[in-house]
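Before I ask anything, let me first share the structure, which is written out below as structure tokens.
With one protein chain held back, the other chains of the complex are shown just where they sit.
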């Protein structure tokens, strides 16, 4: 079963900027591991593969590493790609 | 040999206030231990004996515990009686 | 009777003050937020913009945030502080976004507590944790290029350094 999913793209890194993205919506299975979700996104934006090792997700504003963790998504859930932070 | 010695009395504690002192001059031997100096002062102001365990000296603005340390004093040297501090 | 009642009402309930803004930050303002008649100590940390990085001259910095999540993460830090140091009274975290000129503050953190050890430790914890977990990004603008930075504290980027 597929659900619409609002992906929030943080477009500030060089690579993500190259992908030309800020924010878009993607349909994915309701239950999906974080790594599978990443792969779904990379299918649409192949250049993101370059930053695979540098990013984590924020799913509903909670950090999730790219791996086997099962996400149970609701329509409208916000997922962000979070490159290394540098606040402070 | 005796030398004039400027004693600076910090009069802010209850006991020192009782002794009614702020600042006065005392003649003592040029070479004297800090404890002997204390005893010279107590001879003049017996009530100070009450605070023997609570004070140190500052000789030329350097802390000196009351004990066997030999002081070599010059005319006009400033000696202060320093009760427990509470700055900050 | 009235006296005690009055005391109760003015107990100065612990508060968190969190703000992300693009205007200049004020040390006086942030420290005033946390001052309390029940506290003898306010500790502050101010992150300021340096004029150089690895020998390159920095013109200014630019900060971007994933704002809603950044606020949520800062709230978490405040909650953790209160667990670790229950005597902490008020906590203020102001982070500037957008352009920050050299020597101006990018972040000000202030914590009050009855005695000093708690607020000093809490401020240190706040800035360390903010650098590790709050989604804010800094771009250094040099004379002819720019570079996005990475905090060494960033918890998922450490393994690669």
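Each chain gets a letter, A, B and C, in the order it is written, and its residues are counted from 1.
Assume a contact is a pair of C-beta atoms (placed from the backbone, for glycine too) under 8 Å apart; a residue touches a chain by one contact, two chains touch by 3 or more.
Note that the structure is a prediction, hence the values are computed from the model and not measured.
Partners of the chain left out, restricted to shown chains and counted across the full complex, are B, C.
Among the residues C:46, C:99 or C:141, only C:46 touches the chain that is left out of the figure. In the full complex, chain C touches the omitted chain through residues 26-28, 31, 35-52, 102-103, 112, 114, 116, 120, 123-124, 127.
As for the chain not pictured, it touches chain B at residues 8, 10, 12-14, 53-56, 58, 61, 63, 65, 80, 82-88.
To be clear about the criterion, only the chains that are shown with their structure count from here on.
The pair of chains sharing the greatest count of C-beta contacts is A-C. Distance from the chain A centre to the chain C centre is 27 Å, each centre being the mean of its Cα atoms.
Centroid to centroid, with C-alpha atoms defining each point, chain B and chain C lie 48 Å apart. Mean C-alpha positions place chain A and chain B at a centre distance of 74 Å.
Annotation for chain B: no residues touch 2 or more other chains. Multi-chain contact residues of chain C (touching two or more other chains) are absent.
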